[in-house]
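Just one protein chain is left out here, and the rest sit where they should.
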Amino acid sequence: MANSLAPLPVLVPLAAAVFLALINKHTARWFADFVSISAVCASGIMSVVLLHRTASAPIVYWFGGWTPRTGIAVGVNFYIDPISAVLAAFISLLALCSLIFSLHYFDSVGNLYHVLMLGFVAGMCGFSSSGDLFNLFVFFELMSISAFALCGYKTEEPSTQQGAINFAVMNTIGGFLALLGIAMFYSRTGALNLAQIGRTLSHQSDALIVSAFVFVMCGFLVKAAVFPFHFWLADAHAVAPTPVCVLFSGIMVQLAVYAVARVYWSAMEGPMSGHQAAITSVLAIAGTITALLGAMMCFAQQHIKRMLAFSTISHTGILVVAFALLKPKALAGAALYVIGHGAAKGALFLVAGILLHRFGSVEESSLYGRGRSMKWTGAVFAFSGLGLAGLIPFGTFAGEHGIDVAAKGTSFWWVKVVFIFAATLTGAAVFRVYARVFLGRGAPNATEELATTSDEARETKGPHDHVPVVMFIPAAVLAVSAIASGCVPGSVAHFRRSASAFSDTVAYQAQVLDGTALQEPPLSEAAEQPLAAAITSTVTTMLAVAVAILALLPRRHRKRLYLERLSRAFSTVRNAHSGKIGDYVVYFSFGVAAIGTVLVFLICRR
Amino acid sequence: MTITTRKRLFVMFGAALLAIFMLAVRELPEFGHYRGPYGDVLNRETVYERHVTDVVSAVNFDWRGIDTLGEESILFLSVVGTIVLLRTGDGETEHKDEQGTTSNDDIPLPSEATRVASLGLVGPLVVFGLYIVTHGHLTPGGGFQGGVVLATAPLLVYVAGDLKTFKRIANHEFVEITEALGIGGYLSSGFLGMVLGSAYLRNVLPLGTTGHLFSGGTILVLNVFTGAAVAAGMVSILYAFLEHTIEVRLRRKG
Partner (left out) sequence: MSILPYAVAGWLFIIGLYGIVTSRNFIHLVMCLAVLQSSTYVLLLSVGYRVGGGPPVFATAPVGTPAVDPLVHALVLTDIVVEATVVALLLSLAIRIHKNTGNLEPDKIVELRG
């Protein structure tokens, strides 16, 4: 029956991980590859099946058969709706491409790399499906632990440990802050199930509830790398193996925003009704700063993986703004955006991995012109850059358009401007790298290097004289998915329908706690004709190309355009990203204190 | 930022954080007046539903079994991660460690008293650990607690200075297999429920009589698997950390 499939996308990779660990010493590498790829494929196929089955009504799966008694949830449940199923399927797609990329070239120690990857996939799938607050925390930790170990995988370089320990400490602090919030929710409501917390809270919005929500939200936003909790992400990405970065940037970070949305709409909608303006303002500001800061830092980087990390931060800022609007249409747009961006970002990271394999470097300056022979790889790189810039008909365009439509008429018209800025700069960074590395254009060593990243050791075995097919195919597949996600007919309407069900709190609680079948929500009206949006997106892309060209000009021209002065002024911001964990924790406490004070003050004053 | 600047800044922000927390905590129910329905339902129903007397174990392995599976997976992956991170790389040289080991030479062997006490406790600890693991559904205890107690037995062997035996116990493939089997067994027991038409992790074994050892259905089985996994995991971690020191000391001993 359809219901039995619900826990399997989590259980199958987990079982495969345990199996591989069991036979670790006795198997060949190819068998581990085979098992892990099959497990991930199986998980993906099941998620797609679940996507179809939940199109009309979400599935509520109670573990151990413990259905609610007299309206009290006594067990743990998974809640599978189209949005969580599509996220789980996307996780599998990214994991599949990563695993294929790491076939027989990636230097793996025994089969423990595969065990960690499978555990990571299981954790992420569980995180996207859970309907219980503590269970969400457990899968958050599972996801994090595998990520820490995978990040520190290249044990020989000191920078790896710095990146990994910054990542580990920050995310653990975030996780435990969330657990504090969970304890506070539990104390007030006596429940851990999201639907039940929502129902019990109904409209209480005192300091306890607001603080609990702030703690849970900030804990998850640390993983989502939102300003001022974002500092760890660039360090982690710079040192993690390339296939792992694909998963980090492609979906792990965005899942955290999804979790905040899930907690909000299942539990907090009642208490926060009437205070939505406060939440929207605070989150919109945080998201905007993230988007702008990320975009600027992205453009300033010379290390390709660090640059892509900052561009992830920027695009996740856009996601946070989309969530901040607190509207179903924005949510639908955000879901599409996650897929479009994740696929494009994954392709970009895989190309960076190809460059690392062939030339042993991911520094823009040392790769100058060396990619000239790699026409197709370069094409994939530039193509994905178009995806980042939000060109029609990429998934990012469809997503952004959806967010815009939701923002129309509210006081948040400036969301469009923020997006244009972020898309332009992040796209321009990619185009600049493309021009320097794959075309050999522009002045070499044109910017002074403020960032320090140690030489990246090769993570793959030779021969290094050509682009292996096994590395190119996943990159191409992801690039094509980036554009395909925006072209699926009717996807926007389906996402809108799922999003309106997602944000229907009362129906969610009734379905989970009382077992009432959800009425099939109506298929929403067809998407608005996006002609104006199409024009804007084309203009944005051209702007991105123009900025890239500007960056390639020789030094004397740029001096005349005062660009040098701008980049020097920016150096204070860059130096704030000091790589020191103590600084990051200070920024973290500032962020939580600020968000907490503002929200408690705005919501609880009488 | 210098540490002083950080201190000053953090005092400000930390105070604000603490203030928010205390404001919130004022609205919590008074300490000692737990109100919520969840705990009461569990206390009331467990003995009747599952014929076990330790509600905490029942919560861990039955009512919220999937949480415990998640936690065990975290433990499993931490162990794997520790092993991966501490592995000797290709570029690792021995000479760096030669410098640091002169101090190891000066560490005297443990005294006779330590040796007798440690080795004497190994046997009782193993029995005690097994007791806690298997009686987890009757009295406070269970797989996690018992597993940790079991893991201290090999550690006492190390403390007693018997490095060869410790290495033989801890480096054995048996430990890794036990760990994987522990968590694999947990996963598979969950599938029993699915196979028999119900949900994952449903308690489908016979429930027995309350108060007897063989009661509680899958709770006892899951307890044992968890105990195995936790014990083996802890021993693996201990060995991963101590491996290098042990190698050097054994070599020095000649």
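When the chains are written out, they are named A and B in that same order, and each has its own residue count from 1.
Heads up, the rule we're going with is that a contact is a pair of C-beta atoms (placed from the backbone, for glycine too) under 8 Å apart; a residue touches a chain by one contact, two chains touch by 3 or more.
Please read these numbers as outputs of a predicted model, since none were measured by experiment.
For the omitted chain, the shown partners it touches in the full complex are A, B.
Note on the undisplayed chain: of the listed residues B:68, B:134, B:189 or B:223, the one touching it is B:68.
Residue A:575 is the one among A:202, A:411, A:516 or A:575 that touches the chain missing from this view. Across the entire complex, the residue among B:60, B:134, B:203 or B:218 in touch with the chain not shown is B:60. Interface with the hidden chain, as seen from chain B, comprises residues 3, 6-7, 10, 14, 17-18, 21-22, 25-26, 28, 30-34, 36, 38-39, 42-44, 46-48, 53-60, 64, 67-68, 71-72, 74-75, 78-79, 81-82, 85-86, 92, 96, 138-140, 142, 144-145, 147-148, 211, 230, 233-234, 237, 240-241.
For chain A, the residues in touch with the chain missing from this view are 134, 141, 145, 148-149, 152, 155-159, 161-166, 168-169, 172-173, 176-177, 179-180, 183-184, 186-187, 192, 234-235, 238-239, 300-301, 306, 450-454, 574-575, 577-582, 585-586, 589.
FYI, only the chains that are shown with their structure count from here on.
Averaging C-alpha coordinates per chain places the centre of chain A 32 Å away from that of chain B. The part of chain A that touches chain B in the complex is made up of residues 4, 7, 11, 14-15, 17-19, 21-22, 24-25, 61-66, 69, 72, 74-76, 109, 112-113, 115-116, 119, 122-123, 126, 132, 134-135, 138-139, 141-142, 145-146, 148-149, 152-153, 155-156, 180, 184, 186-192, 206-208, 210-212, 214, 578, 580, 582-583, 585-586, 589-590, 592-593, 596-597, 600.
The residues of chain B lying in touch with chain A in their complex are 1, 3, 6, 9-10, 13-14, 16-17, 20-21, 23-29, 35-39, 41-42, 45, 62-67, 70-71, 73-74, 76-78, 80-85, 87, 89-91, 173, 176-177, 179-181, 183-184, 187, 190-191, 193-194, 198-203.
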